[in-house]
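A single protein chain has been omitted from the complex, and every remaining protein chain is retained in its original position.
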Amino acid sequence: MQVTGTVLTTRRVDAYHALTVVAPGIAERFRPGHFVSVSVGGANTAMVTRRAFYVHDVKPEYGGTVELVFSAGGPGTAWLAERRARDTIDLVGPLGRPFPLPRDPVHCVLVGSEYGSAVLFPLADALAERGCRVDFVLGAASADRVFGAMRARRMAERATVTLTTEDGSLGVRGTVSDALPAVVAGTRADVVYACGPMRTLRAVTAVAIEADIPVQVAVEESMACGIGICMTCVLPVIGDDGVTRMTRACAEGPVFRGERVRFEDVGTIPFDALGAPGGGARHVS
Amino acid sequence: MQVTGTVLTTRRVDAYHALTVVAPGIAERFRPGHFVSVSVGGANTAMVTRRAFYVHDVKPEYGGTVELVFSAGGPGTAWLAERRARDTIDLVGPLGRPFPLPRDPVHCVLVGSEYGSAVLFPLADALAERGCRVDFVLGAASADRVFGAMRARRMAERATVTLTTEDGSLGVRGTVSDALPAVVAGTRADVVYACGPMRTLRAVTAVAIEADIPVQVAVEESMACGIGICMTCVLPVIGDDGVTRMTRACAEGPVFRGERVRFEDVGTIPFDALGAPGGGARHVS
Amino acid sequence: MSVDMRTFLGHVELANPITTAAGCAASGRELAQFFDLHRLGALVTRSITMAPRAGRPTPRMAETPAGLLNAVGLQGPGVDAFLERELPWLAQRGIKTIVSIGGGTVAEYAALARRLADAPGVTAVEVNLSCPNIEDRGRVFAREGGAAAEVIASVRSVMRYDVPVIAKLAPDVADIAAVARACVDAGADALSMINNPLGMSIDTVTLKPALAAVTGGLSGPAILPLAVRCVWQVHSALPGTPIIGVGGVMTGADAFQLILAGACAVGVGTALFHDPYACLRIERELEDLLRARGFQRLADAVGLAHRPPGSAARHLHEESSL
Partner (left out) sequence: MSVDMRTFLGHVELANPITTAAGCAASGRELAQFFDLHRLGALVTRSITMAPRAGRPTPRMAETPAGLLNAVGLQGPGVDAFLERELPWLAQRGIKTIVSIGGGTVAEYAALARRLADAPGVTAVEVNLSCPNIEDRGRVFAREGGAAAEVIASVRSVMRYDVPVIAKLAPDVADIAAVARACVDAGADALSMINNPLGMSIDTVTLKPALAAVTGGLSGPAILPLAVRCVWQVHSALPGTPIIGVGGVMTGADAFQLILAGACAVGVGTALFHDPYACLRIERELEDLLRARGFQRLADAVGLAHRPPGSAARHLHEESSL
């Protein structure tokens, strides 16, 4: 659904901006892993596409608020970073297929890289509600880009929080996937959930496959629509029938089973994908 | 020159918005009749052209401020109307050729229609400084669109202020040009200055010609650049040599001697204009 | 007072002039989550191809000033799956459906048309001529009147007489009216324009093309003035031919421009990516504009800018800006 939300608060969290927006309809329908798309630039802007953001937090205040966490890079996120309390922003959401939740109280490791960590907290809450044990591995290039360390520590009373930075400025030097095998082994994890850049998800998936446990990854692909109609956000994913299809990250994802995503082929059309040029199917261009 | 000016105050004046902007360089060089062009829409806007505005007032505060008075119509002026104190706006100016001032302390009638009246006040100050008598004829469609009546009354202690509205809601029912002949006769005016829509300037010029006194008009043409390089703001004006040229309102104007402007031919290329198709000159399209 | 918004493509009546643009509404189901598709004048499908197509590699999109570049590459399920799963879903619901088709040879277009000829629920066929002709070194059909006409003739000869064939034209030509005329002479019942002009963007950080496919189609508000001009020129040349105006329509006023230029229906593409409800909003805004200007029927506004009220038809140089 489309909602004109009022900004309630804005704050800086290390390298990130956090925006809490009153958006009752979206908050109500939200499940962990959902994302929203935001119209940027205001009236008469030259920016025609929305920007996608994971929902970090949902609170019941004012009928329902959602919090977005983002880093200001290009012009759209820069515009969003300038929003102030009482400004309105136009949201569409909740979008995508959320994380599937286990029925049983299993052991879960949640792996987040950079702002990808943001999406893990509502997931952790939902898992905890089901009696799951939740351990965190959070990382980034540098300390100021590791998101949610404090909150993770607060949540994970009976569990562990592992932090990694590539420059060693916080926690273990290295990446989340470097640290993951030990955490999986140490916590006797039953499942891994991960969000972050594609290369992180690829490495995390490899760790989970190695440990022979399922892994759910929330991916990020350039999206022009976020609602499944533009076909720009595709990546090669293996279906239940074993066939690889160019699959929409927004509509069929953003959450996929890690081992189904052909990470090494992202950015290509694998020769054996359904409808690949030369792959049995005739092609017109 | 180009100046990033800080908005000092914003206010509503009946149907108009008034914006005072700190712009020292422009204020310093300003002469009555100058205009400025304002970049609208902010970063990443889809609006590529500046908007032109007459300078209503110049004050020495903060090194020099300029005041613009405008009606919010299209998207650019709507954006400008949303500016608040402390916002910055990007101005280029002062632009155009200002009103020529008489050397002697003559009798002047200043005629303004709608926001066109705004430009007359700095002119009136300059004329008063030279000992000229300044009478006003200010008009608009309705009372809320007559700009500057109070200020004119305050200035014109020893002179007259005539107000006109087409709906009769203030002053005399009719247009400024309807009221002008009586004022010209009554004040024994030596010169008329006018600003307003083209049809007003045409009628005012006719009155001045009839009264056999000079008239200076400040025109308004759609402008893409305001600095003489795009050639979009032209109107047919008769030169000193008697030849009609398509003349730039921004660079050669906006102030012209009324009788030199071929008002009835605005929006056309008069057949006898220099370089007119068929007018002696070969044309390529 | 409500405005009569009905419009006609040949003898097919649409309840209102606003359609989706080809390739911008996936299978229809995605948008159905947001609104009732019956409220569309018609749904135009993505361009259906014979075989399933995986499309182009990513990145497939890049934002440009007031525009969007895309290189999706006609990703789609192929005609079999379309006829099995997508079209019946639309047909069962009675949603007016214009099926877009794309091919690499004249024969492929004809074969597609044959597959559609007996399928229930095909309101009209739109022929996407912006496909490379693999028998002519990849030259796009729409860029050459002769090739475009051949495709249209072959499709027209196969389709039932009561299913209009719409030729979708591209702006990257020297004389769009000539291509349009060739298509109409070959049997096109209506025209749709414009498809995306070819554009490109280079990433100044990686120093490489922003799209994996290097070039892509430009869409969005940036191209509205090109669409208005193309519709104007073609309506001037072929005043009797119905035109679906497409390109950069974000508001009712944009749609109104295309209608005043000569379109009797208006396709909405990129706007849907920004606003899933765009078609409904635009339809409402258009109706409001028409009402405010005293129109009782949409039809009275079609092409009206060619005949300004109170003046004789104008003869103007239209070929050059210079």
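So that you can tell them apart, the chains are marked A, B and C in the order they are listed, and the count of residues begins at 1 in each.
The definition used in the following text is that a residue touches a chain if its C-beta (ideal position, glycine included) is under 8 Å from a C-beta of that chain, and two chains touch if they have at least 3 such contacts.
Note that the structure is predicted; figures quoted are calculated from it, not measured.
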Visible chains in contact with the missing one: A, B, C
Residue touching the undisplayed chain, where the options are C:P17, C:G67 or C:P164: C:G67
Among C:A213, C:C264 or C:I282, residue touching the chain not depicted: C:A213
Among C:T58, C:N128 or C:S192, residue touching the chain not depicted: C:N128
Touch with the omitted chain, as defined above, among C:A15, C:A119, C:A237 or C:L304: C:L304
Interface residues of chain B (partner: the chain not displayed): 1-2, 39, 46-50, 92, 221-225, 227-235, 245-246, 251, 266-269, 273-277, 279-285
Chain C residues that touch the omitted chain in the full complex: 47, 64-67, 69-74, 102, 128, 130-132, 138-140, 143-144, 171-175, 196-202, 204, 206-209, 213-218, 220-226, 228-229, 232, 248, 253, 256-257, 260-261, 289, 293, 301, 304-305, 308-309, 314, 316-322
In chain A, positions touching the absent partner: 46, 284-285
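Keep in mind that, in the parts below, only the chains that are shown with their structure count from here on.
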Path length in steps (a step moves to a chain that is touched) from chain A to chain B: 1
Geometric centre: closest chain by C-alpha means: C
Mean-CA-position distance for chain B and chain A (Å): 56
Euclidean distance of C-alpha centroids - chain A vs chain C, Å: 35
In chain B, residues with contacts to at least two other chains: 46
Residue list for chain C, restricted to those that touch at least two other chains: 65-66, 221
